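Note that one protein chain is taken out, while the other chains of the complex remain in position.
Chain nomenclature is as follows: A and B, assigned in order of appearance, with residue numbering initiated at 1 for each chain independently.
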Amino acid sequence: MPGITREEVAHLARLSRLELSEKELDHFATQLDDIVGAVARVGEVAAEDVPPTSHPLPLTNVMRADEVRPSLTPEQALAAAPAVEEQRFRVPQILGED
Amino acid sequence: MTAAALAGAIASGEASAEEAARAHLDRIGAVDEKVHAFLHVDTEGALRAARAVDAKRAAGEKLGPLAGVPLALKDLITTEGVPTTCGSKILEGWIPPYDATVTKRLKDAGVVVLGKTNMDEFAMGSSTETSAYGPTGNPWDLTRIPGGSGGGSSASIASYQAPLAIGTDTGGSIRQPASVTGTVGVKPTYGAVSRYGLVAFSSSLDQAGPCARNVLDTALLHSVIAGHDPMDSTSIDAPVPDVVAAARQGREQGIAGMRVGVVKEFAGEGYQAGVEQRFREAVEVLRGLGAEVVEISCPHFTYALPAYYLIAPSECSSNLARFDAMRYGLRVGDDGSHSAEEVTALTREAGFGDEVKRRIMLGTYALSSGYYDAYYGQAQKVRTLITRDFDAAFAAVDVLVSPTTPTTAFPIGERVDDPMAMYLADLCTIPSNLAGNAAMSVPCGLAPEDGLPVGLQIIAPPMADDRLYRVGAAVEAALTDSWGHPILEEAPSL
């Protein structure tokens, strides 16, 4: 298994939207490298024929009827918003695509 | 006084719920400056709820078995109109517009919520030190950790600030704090208690559960919060086992004929001598109570920790993505010079602590294309193997036992920047989260070398939560008899 480099941490931070400081990059690189080294042990046991378990419960088809329930009021929905304008969540300029 | 006795006194009119609430609020006022179990005390809300119970009684209405009893709620559980921070700066000041199902059930049962308890940030930790609002002290020794992530909940009951508390357990966050504070804590079967309104850390592992100073109180609280909830797709739609009856049965009739398996893998290197000693003695107590004790090997349990530290971070990296400064919570850098993307990254950088950042990045890594199969995929296979180990074990025995945690409470600060050392605290508790079965920690004495509490972990198959209570109550009764008093009476006064 490849170790976790400083560059890798920078990439993970971008994907995770964390504006890490230079110091943190070094710090986390060391720690994450240690942790990944330790958890990589999972590769030792699980063989091809072992099915994965993504969830502890064997349930299927849990659904609800298509019936309308009361929504929050716009005041409730917006109460915690950092900024509001025209009854909408006001957010800074979005750089992505429209 | 136990919660059961207090509820009885309130129901009979010997005491009022308001008096009970005031007494506990006074206790909080007197000692919580030292313990720091609470992040938010809802004095007005508690008194209002207590008066409502008293009014109900005065009107001759029948009260539930815990009506009027105060409770401390982990700050991971949403409370309408009352702040919910999850121990994180990023949610500082957030007031949810809705109640978690657990909160709702407690309110409906007349349980009086005193406030919200301290915890490791977003439940990520084993010491309550990763809370953005400072650590909680262990009432047995305020310089030591109260366990985590639910250290605030356990410390609150160990210091008599509340008779009951709710925790959540993703890798041991109810049981490990119970173990190191000399209290009882149960992680119910996954799906037994609704997760609706529990701020998600790792969705496939998280489970809320009861904490109290004795097994019967824990059972009473368990039966209030458990049961099917249509708002949680992973909620089990089946009757809740009668845990209260099981606790009474264990205390009164013992456990003769029950088969108990000692997990072979949870011993040896890394285990404190005094912990192992008290554990061995507890096993002898079980044998003395008529249980048939055998050693059971669960060979894949040694892989539980690495599997957990892939699965939980993976799920958390996704669950915590919603904290982006757009709809609620902290927003940093919105000065017109930063884009939404930058504001999100600046806010998450400022709002999350180191442990949360570590886990988010670890999970992001484990789910990345190219690494998914080797990490997340393999961890899920380990999960299957661990479940198989449990299945085989429960074919031979009714319950499994182990120490809850390898050591007693360690000093605050000791492991805070050594994640791998910190993670070892959950070594014995994690397998049950991965497999989804039920487990309890019940006090089994004080380690001779440091005089700090040791917990016995009891593990039962899924939906057999009642077995925990039967065995737990039997062990508790026998040990309390032998000590001559409940273990918490040995704790220093604050």
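The rule we apply is simple: a residue touches a chain if its C-beta (ideal position, glycine included) is under 8 Å from a C-beta of that chain, and two chains touch if they have at least 3 such contacts.
Keep in mind that, in the parts below, contacts and distances are computed from a predicted model.
Protein name for the hidden chain, per its UniProt entry and selected from "Sugar ABC transporter ATP-binding protein", "Response regulator", "Aspartyl/glutamyl-tRNA(Asn/Gln) amidotransferase subunit B" or "Hydrogenase 4 subunit F": "Aspartyl/glutamyl-tRNA(Asn/Gln) amidotransferase subunit B". Screening B:2, B:43, B:203 or B:302 against the full complex identifies B:203 as the residue touching the chain left out. For subunit A, the residues in touch with the chain missing from this view are 11, 14-15, 17, 54-55, 57, 59-74, 77-78, 85-98. Against the chain not displayed here, subunit B makes contact via residues 77-78, 84, 86, 91, 94, 96-98, 100, 195-200, 202-204, 230-234, 314-315, 317-318, 321-324, 326-328, 340-341, 344, 364, 367-369, 372, 376.
Rule of thumb we're sticking to: only the chains that are shown with their structure count from here on.
Measuring from the averaged C-alpha position of subunit A to that of subunit B gives a distance of 23 Å. Taken together, the subunit A residues at the contact with subunit B in this complex read 1, 4, 8-9, 12-13, 15-21, 24, 28, 31-32, 34-36, 38-47, 50-57, 59, 62, 64, 72, 76-77, 79-83, 89, 91-96.
Within the complex formed with subunit A, the residues of subunit B that make contact are 94-95, 97-98, 190-191, 204, 230, 233-234, 236, 300, 303, 306-307, 309-310, 317, 321, 324-331, 334, 336, 338-346, 348-349, 352, 357-358, 360-362, 364-365, 368, 374-375, 377-385, 387, 419-420, 434-436, 462.
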